[in-house]
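Left out: one protein chain. Kept in place: all the others.
Up next, chain A:
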Amino acid sequence: MGRILAFIPLTIAAVFGGFFLWGLNPDRDPNNIPSVLISQPAPQFDLAAIEGLETPGLSRADLVDNAGPVIVNVFASWCVPCRAEHGILTQMVEKDGLRLFGINYKDKPEDATKWLAELGNPYEKIGSDLSGRAGIEWGLSGVPETFIVGPDGTVLFRYVGPVVGDEAIARFREALEQAGALPRGQNG
(Lines give C-alpha, C1' and ligand atoms only; values in the text may rest on other atoms or scores of the structure.)
Protein backbone atom coordinates (compact mmCIF):
# COMPACT_ATOMS: atom_id res chain seq x y z
CA MET A 1 0.00 0.00 0.00
CA GLY A 2 2.82 2.40 0.95
CA ARG A 3 4.58 1.64 -2.32
CA ILE A 4 1.51 2.55 -4.33
CA LEU A 5 1.01 5.76 -2.38
CA ALA A 6 4.57 6.77 -3.18
CA PHE A 7 3.64 6.91 -6.86
CA ILE A 8 0.74 9.30 -6.35
CA PRO A 9 2.82 12.51 -6.54
CA LEU A 10 4.42 11.25 -9.72
CA THR A 11 1.02 10.47 -11.23
CA ILE A 12 -0.31 13.89 -10.29
CA ALA A 13 2.79 15.55 -11.75
CA ALA A 14 2.35 13.56 -14.96
CA VAL A 15 -1.33 14.58 -15.27
CA PHE A 16 -0.51 18.25 -14.72
CA GLY A 17 2.47 18.01 -17.05
CA GLY A 18 0.20 16.58 -19.73
CA PHE A 19 -2.18 19.52 -19.33
CA PHE A 20 0.65 22.03 -19.57
CA LEU A 21 2.03 20.30 -22.65
CA TRP A 22 -1.41 20.49 -24.24
CA GLY A 23 -1.72 24.14 -23.25
CA LEU A 24 1.70 25.04 -24.63
CA ASN A 25 1.05 23.47 -28.02
CA PRO A 26 1.54 26.36 -30.47
CA ASP A 27 -1.06 24.90 -32.84
CA ARG A 28 -3.77 25.19 -30.20
CA ASP A 29 -5.70 28.42 -30.50
CA PRO A 30 -7.83 29.08 -27.41
CA ASN A 31 -9.79 31.69 -29.37
CA ASN A 32 -10.89 29.10 -31.85
CA ILE A 33 -14.56 28.52 -31.15
CA PRO A 34 -15.78 25.25 -32.60
CA SER A 35 -18.53 25.93 -35.10
CA VAL A 36 -21.93 24.37 -34.52
CA LEU A 37 -22.55 24.62 -38.25
CA ILE A 38 -20.24 21.82 -39.35
CA SER A 39 -22.27 18.98 -40.91
CA GLN A 40 -25.37 21.14 -40.52
CA PRO A 41 -27.40 22.67 -43.34
CA ALA A 42 -26.31 26.20 -44.19
CA PRO A 43 -28.27 28.79 -42.21
CA GLN A 44 -31.24 30.67 -43.57
CA PHE A 45 -30.31 34.05 -45.03
CA ASP A 46 -31.27 36.23 -47.94
CA LEU A 47 -29.03 39.14 -48.82
CA ALA A 48 -29.45 41.75 -51.52
CA ALA A 49 -26.67 42.67 -53.88
CA ILE A 50 -24.22 45.42 -53.01
CA GLU A 51 -25.81 48.65 -54.14
CA GLY A 52 -24.33 49.80 -57.43
CA LEU A 53 -22.61 46.49 -58.16
CA GLU A 54 -23.69 44.16 -60.95
CA THR A 55 -22.85 40.98 -59.03
CA PRO A 56 -26.17 39.50 -57.83
CA GLY A 57 -27.07 39.04 -54.16
CA LEU A 58 -26.75 35.83 -52.18
CA SER A 59 -29.27 33.71 -50.34
CA ARG A 60 -29.39 30.21 -48.91
CA ALA A 61 -31.05 28.96 -52.11
CA ASP A 62 -27.79 29.63 -54.00
CA LEU A 63 -25.95 27.18 -51.77
CA VAL A 64 -28.26 24.23 -52.40
CA ASP A 65 -28.27 21.92 -55.43
CA ASN A 66 -24.89 22.91 -56.78
CA ALA A 67 -22.85 20.52 -58.94
CA GLY A 68 -19.96 20.54 -56.45
CA PRO A 69 -18.85 22.13 -53.20
CA VAL A 70 -18.64 25.91 -53.15
CA ILE A 71 -16.72 28.42 -51.05
CA VAL A 72 -18.48 31.11 -49.04
CA ASN A 73 -16.18 33.92 -47.97
CA VAL A 74 -17.16 36.61 -45.50
CA PHE A 75 -15.24 39.80 -46.22
CA ALA A 76 -15.24 43.55 -45.84
CA SER A 77 -13.28 46.38 -47.39
CA TRP A 78 -12.32 47.66 -43.92
CA CYS A 79 -10.77 44.31 -43.03
CA VAL A 80 -7.06 44.30 -43.74
CA PRO A 81 -6.52 40.51 -43.62
CA CYS A 82 -9.30 40.19 -46.23
CA ARG A 83 -7.11 42.14 -48.62
CA ALA A 84 -4.31 39.66 -47.96
CA GLU A 85 -6.39 36.59 -48.70
CA HIS A 86 -8.16 38.11 -51.68
CA GLY A 87 -5.43 37.10 -54.14
CA ILE A 88 -5.41 33.52 -52.83
CA LEU A 89 -9.17 33.18 -53.21
CA THR A 90 -8.98 34.71 -56.68
CA GLN A 91 -6.39 32.10 -57.65
CA MET A 92 -8.61 29.31 -56.41
CA VAL A 93 -11.34 30.57 -58.71
CA GLU A 94 -9.13 31.20 -61.72
CA LYS A 95 -6.67 28.29 -61.45
CA ASP A 96 -8.70 25.59 -59.74
CA GLY A 97 -12.05 26.53 -61.21
CA LEU A 98 -13.74 26.69 -57.81
CA ARG A 99 -16.94 28.61 -57.24
CA LEU A 100 -16.74 31.45 -54.76
CA PHE A 101 -19.61 33.29 -53.10
CA GLY A 102 -19.19 36.31 -50.89
CA ILE A 103 -20.90 37.88 -47.92
CA ASN A 104 -19.92 41.52 -47.64
CA TYR A 105 -20.02 42.09 -43.89
CA LYS A 106 -21.04 45.50 -42.51
CA ASP A 107 -19.52 47.41 -45.37
CA LYS A 108 -20.54 50.60 -47.09
CA PRO A 109 -21.63 49.76 -50.67
CA GLU A 110 -19.36 52.41 -52.19
CA ASP A 111 -16.34 51.15 -50.19
CA ALA A 112 -17.00 47.55 -51.20
CA THR A 113 -17.45 48.50 -54.86
CA LYS A 114 -14.18 50.45 -54.83
CA TRP A 115 -12.36 47.63 -53.08
CA LEU A 116 -13.55 45.06 -55.64
CA ALA A 117 -12.73 47.39 -58.54
CA GLU A 118 -9.21 47.74 -57.21
CA LEU A 119 -8.48 44.11 -56.35
CA GLY A 120 -10.74 42.33 -58.82
CA ASN A 121 -13.99 40.52 -58.23
CA PRO A 122 -13.72 36.72 -58.15
CA TYR A 123 -17.13 36.34 -56.51
CA GLU A 124 -19.98 34.77 -58.44
CA LYS A 125 -22.53 36.32 -56.11
CA ILE A 126 -22.18 38.70 -53.20
CA GLY A 127 -24.75 39.37 -50.50
CA SER A 128 -24.51 42.66 -48.68
CA ASP A 129 -24.90 42.10 -44.94
CA LEU A 130 -25.22 45.66 -43.68
CA SER A 131 -26.75 44.80 -40.31
CA GLY A 132 -24.49 41.84 -39.58
CA ARG A 133 -27.57 39.70 -39.03
CA ALA A 134 -26.59 37.09 -41.63
CA GLY A 135 -23.19 37.01 -39.92
CA ILE A 136 -24.89 35.98 -36.69
CA GLU A 137 -26.79 33.27 -38.56
CA TRP A 138 -23.42 31.94 -39.69
CA GLY A 139 -22.05 32.09 -36.15
CA LEU A 140 -19.50 34.65 -37.25
CA SER A 141 -17.00 35.95 -34.69
CA GLY A 142 -15.09 38.23 -37.05
CA VAL A 143 -13.98 38.72 -40.62
CA PRO A 144 -12.61 37.09 -42.64
CA GLU A 145 -14.19 33.68 -42.29
CA THR A 146 -14.42 31.17 -45.06
CA PHE A 147 -16.79 28.23 -45.33
CA ILE A 148 -16.94 25.25 -47.65
CA VAL A 149 -20.51 24.26 -48.43
CA GLY A 150 -21.35 20.90 -49.96
CA PRO A 151 -23.52 20.42 -53.06
CA ASP A 152 -26.59 19.77 -50.89
CA GLY A 153 -26.09 22.92 -48.83
CA THR A 154 -24.36 21.26 -45.88
CA VAL A 155 -21.59 23.27 -44.24
CA LEU A 156 -18.48 21.10 -44.44
CA PHE A 157 -15.68 23.32 -43.18
CA ARG A 158 -15.10 26.64 -41.53
CA TYR A 159 -11.89 28.61 -41.52
CA VAL A 160 -11.61 31.52 -39.10
CA GLY A 161 -9.17 34.22 -40.15
CA PRO A 162 -7.45 34.82 -43.45
CA VAL A 163 -6.44 31.89 -45.64
CA VAL A 164 -2.92 33.27 -45.93
CA GLY A 165 0.41 31.51 -45.56
CA ASP A 166 1.47 28.00 -46.57
CA GLU A 167 0.01 26.29 -43.53
CA ALA A 168 -3.41 27.92 -43.79
CA ILE A 169 -3.59 27.35 -47.53
CA ALA A 170 -2.57 23.71 -47.11
CA ARG A 171 -5.28 23.20 -44.48
CA PHE A 172 -7.88 24.87 -46.63
CA ARG A 173 -6.91 22.90 -49.74
CA GLU A 174 -6.99 19.69 -47.76
CA ALA A 175 -10.53 20.54 -46.66
CA LEU A 176 -11.41 21.25 -50.29
CA GLU A 177 -9.99 17.86 -51.27
CA GLN A 178 -12.00 16.14 -48.57
CA ALA A 179 -15.09 17.95 -49.76
CA GLY A 180 -14.41 16.71 -53.26
CA ALA A 181 -13.92 20.16 -54.74
CA LEU A 182 -10.31 19.44 -55.65
CA PRO A 183 -8.82 16.18 -56.96
CA ARG A 184 -6.86 14.37 -54.25
CA GLY A 185 -3.09 14.55 -53.97
CA GLN A 186 -2.64 17.77 -55.91
CA ASN A 187 -1.67 19.68 -52.82
CA GLY A 188 1.10 22.11 -53.44
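Note that in this section contacts are C-beta pairs under 8 Å (C-beta built on N, C-alpha and C of every residue); 3 or more make two chains touch, one makes a residue touch a chain; residues count from 1.
Note that contacts and distances are computed from a predicted model.
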### Query
Which listed name, "Lipoprotein-releasing system ATP-binding protein lolD", "ABC transporter permease", "Cytochrome c-type biogenesis protein" or "RNA polymerase sigma-70 factor (ECF subfamily)", is the one UniProt assigns to the chain that has been left out?
"Cytochrome c-type biogenesis protein"
### Summary
Which of A:Ile33, A:Ala61, A:Val80 or A:Ala117 touches the missing chain? It is A:Ile33
### For chain A, the residues touching the chain missing from this view
30-31, 33-36, 43, 106, 131-133, 135-142
